[in-house]
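Excerpt of the complex: some chains, original placement.
Labels run A and B following the written order; every chain starts at residue 1.
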Amino acid sequence: MNAGRTLEWDWYPGTIPANVVIDETAYVETSFSFYLFRSAMPAAVTYRRGASTYLGTMFDLGPRGRVELGEYALVHGARIICDAEVIIGDYALVSWNVLFMDTYRLPRGIPGRRQALQRVPGHPLRIADGDVPAQPIRLERNVWIGFEACILPGVTIGEGSIVGAKSVVTQSVPPFTVVAGNPARVIRRLNPFDQRA
Amino acid sequence: MNAGRTLEWDWYPGTIPANVVIDETAYVETSFSFYLFRSAMPAAVTYRRGASTYLGTMFDLGPRGRVELGEYALVHGARIICDAEVIIGDYALVSWNVLFMDTYRLPRGIPGRRQALQRVPGHPLRIADGDVPAQPIRLERNVWIGFEACILPGVTIGEGSIVGAKSVVTQSVPPFTVVAGNPARVIRRLNPFDQRA
């Protein structure tokens, strides 16, 4: 990132928001990843040493959303819908077309949803407020998330665990565990002694 | 929509087909949604009061296909593959990358499928006729369909029910029920007294 907060290699003529903190060894493929960014938090997105995000990654952060990308965390392509907090641990690997959502952004009950829908025609952003608080998502270190997986509000994925491709993860996953399926189920335990690093 | 059946805000230089009926309070983001439209039915697509469809919505309607969008129904992005009928009820909310298909458009048996494949190289549209009739899809009022869900031929989703993200719905869903998974299973009943509106 240069002084004007643009990226030399960028195909999109955008800038990196002032409240995004990028370590000098980290890599951001494109400023387009911030097209839906609306956070007003200090350090709303933090890239630590060696962290990287590639094309297809979108930071869809609400006004109070916060995201951390740990050391050498690699995000091929994730849509991060975040009104509270999404923490991606050190050496986490996130494949393509993954979705993290810590919020539903819609009323769960019908009366509220109907009211929201009546407001939509006049609303430029098509954004409704949910009636359930956002719940943070956490990936501990060394986690691997397969392509097109979806991680729902409140989920923690424990250290070293693996989420299979196209899984929908509705509950937290313990450390050193392989889950897969829709809904995701435990399919294997890993040996922590082989796996610690 | 103006007199020439174009949309002022459209990025695509197309027109809205003459047999599409749009209430003056409804919203169509782009005429590109009709790129695959081939229906010859009167009122092949109807947008009722406050209904809206956004980028990524595609009306892939065969010659006899019919779609109705109820009052304040909102479709972020759905591919609607329809040779019979897809009815989306009032205040239904459809998220992005949803697929409705009321038809398989291919022979279910191998001999027919082989014949269809032999005809493909000379066929500009790559369209085969199925050997099973299309079966209508119905969403009753106040239904919420999560992103990347897929609704298969003949399915009815009852009033107020919710379909989880990435679900594949192969069977009808009763009213006031939450289903999720691939295949979709019932995961919760909603209290209709809380939910009616």
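In this section, a residue touches a chain if its C-beta (ideal position, glycine included) is under 8 Å from a C-beta of that chain, and two chains touch if they have at least 3 such contacts.
Since the model is a prediction, treat every value here as computed from it, not as a measurement.
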Full complex, copies of the single sequence (shown: 2): 3
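Rule of thumb we're sticking to: only the chains that are shown with their structure count from here on.
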Distance between chain centroids, defined by C-alpha means - subunit A, subunit B (Å): 29
Subunit A - residues contacting subunit B, complex: 99, 106, 109-111, 113-114, 117-118, 120-121, 126, 150, 152, 166, 168, 170, 181-183
Complex contact set, residues of subunit B against subunit A: 25-27, 50, 52, 54, 72-74, 76, 91, 93, 142, 144, 147, 160, 164-167, 180-182, 194-197
